[in-house]
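Have a look at the structure below, then the notes.
All protein chains but one are shown at their positions in the complex.
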Amino acid sequence: MQARGGLRLEGLVKRFGDVLAVDGVHLELPPGQLISFLGPSGCGKTTMLRMIAGLERPTEGRVYLDGEDVTDRPPHLRDIGMVFQTLALFPHLSVAGNVAYGMRIRGAPKRDIDARVNELLDLVDLHGLGDRRILQLSGGQRQRVATARALALEPRLFLLDEPLSALDANLREQLQVELRLLQQKLGITTIMVTHDQREAMTMSDLVVVMNQGRVEQVGEPLEVYRRPETPFVASFIGRTNILRGQVSDGVVRIAGRPFEVDRPLEPGPVAISVRPEDAHLQTTSTPETNALPGRVVFVRDLGELFECYVDCGLDEHVVVAGSPRERVNVVQGQPVSVSFPREACVVVEG
Amino acid sequence: MSELRRPTAGTRAVLVFPLAMLGIFFLAPFGIMLATSFYHRIEGGFYEPALELASWRRLLQPVFVERTLFSVGICLLAGAVCIVIAFPFTYFLTRMRRRPHVTLLVLIMSALALSEVIVGFAWSVLLGRAAGISNVLVWLGVMDEPVAYQPGFIAVLLGLCYIAFPYCILTLYPQLSRLDPELTEAAQTMGASPWRTFWTVVVPIGRPIIMAGFLLAFVFTLGSYLIPTFLGRPEHWTLSVFISDQATFNANVPFAAAMALFLTALSLVVVGVVTLVESQTRR
Partner (left out) sequence: MRALKWIVTTMVVLFILAPLVVVAVVSINANRYMDFPPQGFSFHWYAQLWNDLGWREAIVTSLIVATLSAALAVAIATPMAYVLRAYDVRLAPVLYSLGILPFMLPPVISALGALVFWNSMGHSGRIENIIISHAIFFSTLPLITVSLAMESMDRSLPEAAQTLGANPRTTFRTITLPLLVPSMITGYAAAFVLSLNEYIIAFMVSRFSVVTLPIKIVNDLRYGFTPTIAAVAVVFILIAATTFSLFALFGNLLKFLGADPAILERER
């Protein structure tokens, strides 16, 4: 079966009055994958999703689905299935009524509808609950009904707008796995909006990181984590230390000390990202390169996790993290040095 | 954040029916009334098209001016009395336990369902000399002789308050029930007595709806016809009574029309002025 749901977004811009919600987005998204739009509130990710769905008209730009220009097509003609943030389950219809809605308004015969509804309810683990009213369901059950309803007509695109945000933590993690497995089983092109980077990392084939209406980086989750391309991406995905300094005469200097990185740089300001778990504490002398002296400000020993906050004279404290095996015995106020291995230094600016 | 769709031709067509109805049966009558106010009055309740200012000039007569001042005065007073009692009452109501809370609401809503004529009638009995309060007091031996308190100014005032009161409560209820109890609790932990808390926390927060309830009561009582008729002598009659009588018994429709338009402008002006004053005195 040919994979459906390839999306191409060209120059998408959306203005609400004076507010620029989406500022020139170009994206080419492959079919059959689960793609996350990740970013903080107000970054434009939901607006992007709604433009793909046809619920908002782009101020500028075009949307192509499987090569067809669908920009001017209203939502009910776009062959999509969407799960809304509030789930938007119809309160006056039962579970089966909700799931069957799309088929019913197309005039499908009752027998076919019933069969398909049962098939879908089985798919999302809600077997036998067809006659329940929406108000009688738990949060997790409602989420599954919304999913079943969206998938009922086998749409080309499966769109999810922060679908798990209303659920408590344990349920969220469980449903993250369930949704991902379901998507893989059906092979359906899925676009999910979330502000939770762990959710994006857990579920996605591809992550689109957005900030202030722009796309900052697109890539596989681990790639985006290991090789962030901007300070924003580095600090939004996981935690990181951003070390700022200057490049002059071909040498990188942070707080006056030399750093080696894996690519040549132009003179001027530079920012380097190093994840806390890649940084090392040293109680003996400070190495020549890729290290900063400092003083321990705070130790956080959580048993399964060990963290140390060090004041190295930069704008923010440097955080060094590690597993219990890597624990170093230090006390507050103790002079230490932090080393940043060359292979862990990612240049994010400059 | 999302925007509403632009209306299509289909949706515009849907609006045609209600707009046509309102246009034909509300705006047109208004326009005709405006025209009628310039018409020439003929004996017997008829009128013919003309362009006279006679009716409008009558608005300047002292009799009419006095009537206007009285109407505005008594209605502002009724509005004030209503809101002053209704606000604390509703506040206490929203904090009651469920059983008395619901019972009182049923009582208030039942009073709302009464027509003005029944309210007027009931109060005329209550304040009358045959089967009213004074009769009970005589029967109890407190008074020697039954006294009629109606028709009279107080009777009209009480009647107006009675019909406006439930509406005041309904306006105040949603907001007061949403008042966060932690606000008053916080004030009390800082040493404010319940009395102090009420005046320094609840009333200031409730200012907008107090104003809204007051204006609602004012406009509502201004429109009352039967209460002043039933419970008051001619000197207690409001503009609504005047206008109705001119249109029907006195058969001077152009004058009634002029008065009605004046009353419309008056209502809008008073509401506007009070709203303006209120927003100026707010920080």
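The chains carry the letters A and B, assigned in the order they are written, with residues numbered from 1 in each.
In the analysis below, a residue touches a chain if its C-beta (ideal position, glycine included) is under 8 Å from a C-beta of that chain, and two chains touch if they have at least 3 such contacts.
What you see is a predicted model; the values in this text were computed from it and never measured.
Visitor: Consider the whole complex, including the chain that is not shown, and state which of A:Leu7, A:Met82, A:Val193 or A:Val215 touches that chain.
Guide: A:Met82
Visitor: Of B:Val65, B:Leu107, B:Ile154 or B:Leu183, which sits in contact with the chain we cannot see?
Guide: Spelled out, the listed residue whose C-beta touches the missing chain is B:Leu107.
Visitor: Determine and list the chain B residues touching the chain excluded from the picture.
Guide: 2-8, 10-11, 14-15, 17-19, 21-22, 25-30, 32-33, 36, 85, 88-89, 92-95, 97-98, 101-102, 104-119, 121-123, 125-126, 128, 130-133, 135-136, 139, 162, 165, 170, 173-174, 177-178, 193-195, 198, 219, 222-223, 225-226, 230, 239-240, 243-244, 247-248, 253, 256-257, 260-261, 263-264, 267
Visitor: Residues of chain A in contact with the chain that isn't shown?
Guide: 53-55, 74-78, 80-82, 84-92, 101-102, 105-106, 149-150, 152-153, 159
FYI, only the chains that are shown with their structure count from here on.
Visitor: Between chain A and chain B, what distance separates the C-alpha centroids? Give it in angstrom.
Guide: 57
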